[in-house]
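Sharing a structure below in structure tokens format, with a few things to ask.
Every protein chain except one is present and positioned as in the full complex.
What follows is subunit A.
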Amino acid sequence: MNRNASPLVIAGREYRSRLLVGTGKYQDFAETRAAIDASGAEIVTVAIRRTNIGQTAGEPNLLDFLPPAQFTILPNTAGCYTADDAVRTLRLARELLDGHALVKLEVLGDPKTLFPNMPETLKAAETLVKEGFQVMVYCADDPIQAKMLEDIGCVAIMPLASLIGSGMGIVNPWNLRLILDAAKVPVLVDAGVGTASDAAIAMELGCDGVLMNTAIAHAQDPVLMASAMRKAVEAGREAFLAGRMARKFYSADPSSPTSGLIGS
């Protein structure tokens, strides 16, 4: 049995892929689509922005390349610094996507670190859950506040592994483990992954999935990196399920038989 095939379940819906990807920072929509196809991702994040009034005739639209019938579109609140702005943005997103309820909440605290503003994040989460949104939430790697978000009713907890777009990898695996141990909803690493081994480490820790954008989009070859990330997430998941061997410090243990050596 391939237990890696056990689906990721978010808000009652099953997904085969545990890799979620963003759609920002690509050269063009064709590259975006090619990378997403190579990643195997089913859930893709998008941002919500003002249209260019009077300049958009015939301009290609992201959702023409990523049809909502084919992908689960996850609108985000990137760039929002208050609960009010985040809630307004997601109300617009729900209207834009025909009543679609699954959203990614992120309320930022400062433009230098893009670290989450947790008081505003908690406030926005409460409002959104009351309004029927299914909230996947970007948050600090703080087990207490992660639990608070779960208690509010968020459908997935998404702590950062390191700063958004930094590619610094998993800087505090111990906090992620504490969050994972306590959570009853899926926990996904959101932000900080730089290369395939980072994604594998997140999955080996027991994370239910990984959300990334820059690691793929800013690779020299985004489509090839998307493929690598797909394999890393699958490999990390299988390694987690398989259960790694115990670490033996200061003593080796040969893999080959110690008896039957020639000349003995």
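In this text, a residue touches a chain if its C-beta (ideal position, glycine included) is under 8 Å from a C-beta of that chain, and two chains touch if they have at least 3 such contacts; residues count from 1.
Criterion: contacts and distances are computed from a predicted model.
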Just to verify: the chain that's not displayed, which of "3-isopropylmalate dehydratase large subunit", "Sulfur carrier protein", "Putative glutamine transport system permease protein GlnP" or "ABC transporter ATP-binding protein" does UniProt list as its protein name?
"Sulfur carrier protein"
With the missing chain put back, one of A:14, A:37, A:95 or A:221 would touch it. Which one?
A:95
Residue of A:63, A:101, A:163 or A:223 touching the missing chain in the full complex:
A:63
Answer key for A:48, A:202 or A:229 versus the chain not shown reads A:48
Touch rule applied to subunit A and the missing chain gives residues 22-26, 29, 32, 45-51, 53-54, 56-57, 61-63, 73, 75-76, 78, 88, 91-97, 164-165, 211-214
